[in-house]
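Missing here is one protein chain; the remaining ones are kept as they sit in the complex.
Labels run A, B and C following the written order; every chain starts at residue 1.
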Amino acid sequence: MDQRIARSTLRVRGFHLDGYQHVNNARYLEFLEEGRWAYFEKQFDLAKLFNEGLAAVAVNLNINYRRAAVMHDELEILTSLSSLNHRSAVIHQVINRIADGKRIADADFTFVLLDTRSGRAMAIDGELRETLQRHVLDAPAGTE
Amino acid sequence: MDQRIARSTLRVRGFHLDGYQHVNNARYLEFLEEGRWAYFEKQFDLAKLFNEGLAAVAVNLNINYRRAAVMHDELEILTSLSSLNHRSAVIHQVINRIADGKRIADADFTFVLLDTRSGRAMAIDGELRETLQRHVLDAPAGTE
Amino acid sequence: MDQRIARSTLRVRGFHLDGYQHVNNARYLEFLEEGRWAYFEKQFDLAKLFNEGLAAVAVNLNINYRRAAVMHDELEILTSLSSLNHRSAVIHQVINRIADGKRIADADFTFVLLDTRSGRAMAIDGELRETLQRHVLDAPAGTE
Partner (left out) sequence: MDQRIARSTLRVRGFHLDGYQHVNNARYLEFLEEGRWAYFEKQFDLAKLFNEGLAAVAVNLNINYRRAAVMHDELEILTSLSSLNHRSAVIHQVINRIADGKRIADADFTFVLLDTRSGRAMAIDGELRETLQRHVLDAPAGTE
C-alpha cells in the first residue's frame, strides 16, 4: 500500500448498531475520525504541524453510504490527503469490509488549518504547502 | 414557519463536546437524525408509509460546518424535504444557534425508500410521488 | 413534585438503540448526564459553585437496568441530591417511561467536588456543606 495512505481496522460491535441492526450512519463519522487520527500519527511531519499550534477544523464532510455494515464485520479505514486548495485541504477516506473487500462507505473531509494563537485559517502556501503536497495522493485511496 | 418544516431544539451538554470544547463533528449527525425523526412524526402521511413497510435508507450525507457550537448553546434543527429524484429524495436540514440565529451547520441527506419485504429501492412515482411532492419545499429550510 | 428534584424528558430515537432494538446500556449514561446538567441549571446556588471554580468529578456510578426502553418511548429523568459524605456526595437518578410510569433504570452517581485551581477534592464542610444540605432529599427521587 502506498505510504501516503494510513490504514486502521475495527470490528463492529453491538453499540455501533441502531435498531435496524446496521451500523448507525452517525457512527461512521467516529470511524472516520479514528482513521484521521491514525493518519496523523503515521505522518510525523503533519503531526508536528499540530504540535506547533495548527489545528484541523472541519468545514465539510461528504459521505456516501454504499452498503450496510453489520455486527461482527471487520472493517478497514483507508485515509489519505487528496487535494489542496488555497485555504483548505481535502482528506479522502474509504471504509471497506475486510472479508470480501466490498466498499461500505467513502467520504471527503474538507478542513482548514487554524492557527490556534490567532484563531485564523492559514493560507496553504510556502513551506506549509510543500509539506502537505508531499502527502497528496492523486488516485484516491482504495480505488487501486 | 412553513408547515412543511419541522423544528426540534436541544441544548448542548458536556457529552456532546470533544477535547476542543466544541460539539464533535460526529454528534451533529445525531442532532440531524433527531431532526428527521421529529420531521416524520409531524408529517403523518409520511410516517404512514413507514408503517406500511417502507424504510428510508441513507445514501449520502453532505454537511457544512459553519460555526462551532459550544457548551450550553441552545440549538434548533430545521428539517424539510427539498427534492425528489427518480429513485431517491433529499432532506435539507439546518442547525442554528437560537440566541442569535447564527447558522451552525447545514446538511443534505439523500435517501432511497426501501421496500422492507423485497429489500428493493422503490421508484418514486405514482401515488408515492404525489404524497412526497406535497412536502417538497422549494426554498431550503432556514434561508427565509 | 418536590422542588429539590429536577425533571428532564426525552424521546428514544433510532441512534439510541443497539442491535437488540433496545436502548444501549451506555446511552443511559448520556441520559443521566443530561439529567444532571438540567439539575444544576435548576439549582442556581449549585451552578454558582461551579462558576466559582468547583467541578463535580465522578468517582462511582451504580446503575440498575429495570426494563428495556425501546423506539419512540418518551422517558423522564428525575434527579436529586441524596446524601453527603465527608469528601463526596451522591446524586440519585431515576428514568421512567412516561406512558405508564414504569421504572426503566435508576442510578446513584457519587462525585467529589474538585477545586479546579488546586486540583484537589474539597472537604464538604462549612458553608459548602450548608449549601448542599438544603438540596438533599431524604426519600430518593421517584419513589413517591
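As a convention for this text, a contact is a pair of C-beta atoms (placed from the backbone, for glycine too) under 8 Å apart; a residue touches a chain by one contact, two chains touch by 3 or more.
In this text, all values refer to a predicted model and were calculated from it rather than measured experimentally.
K.L.:
Which is it among B:Leu17, B:Ala56 or B:Leu84 that touches the chain not included here?
P.N.:
Residue touching the absent chain, from the options given: B:Leu17.
K.L.:
Which residue numbers on subunit A touch the omitted chain?
P.N.:
Touching the missing chain: residues 11, 13-15, 30, 33-34, 37.
K.L.:
Considering the entire assembly, which residues of subunit C contact the chain that has been omitted?
P.N.:
20, 24-27, 29-30, 33, 55, 57-65
K.L.:
What residues on subunit B make contact with the chain left out of this view?
P.N.:
Contacting residues on subunit B, toward the hidden partner: 14-15, 17-21, 24, 26, 71.
Please note the rule applied: only the chains that are shown with their structure count from here on.
K.L.:
Could you classify the subunit A-subunit C contact as same or different, where same means more than half of all interface residue numbers appear on both copies?
P.N.:
Mostly the same residues form this interface, as more than half of the numbers used are common to both chains.
K.L.:
Compute per-chain Cα centres, compare each with the mean of all protein Cα atoms, and return the closest chain.
P.N.:
Taking the mean of C-alpha atoms per chain, the most central one is B.
K.L.:
Roughly how far is subunit B from subunit C, going centre to centre by Cα mean, in whole Å?
P.N.:
The answer is 30 Å.
K.L.:
Which whole number of Å gives the spacing of the CA centres of subunit A and subunit B?
P.N.:
24
K.L.:
Per the centroid of Cα atoms for each chain, what is the distance between subunit A and subunit C, given in Å?
P.N.:
That gives a centre separation of 36 Å.
K.L.:
Quick check on subunit A: which residues sit in contact with 2+ other chains?
P.N.:
Where subunit A meets two or more other chains at a single residue, that happens at 20, 24, 26.
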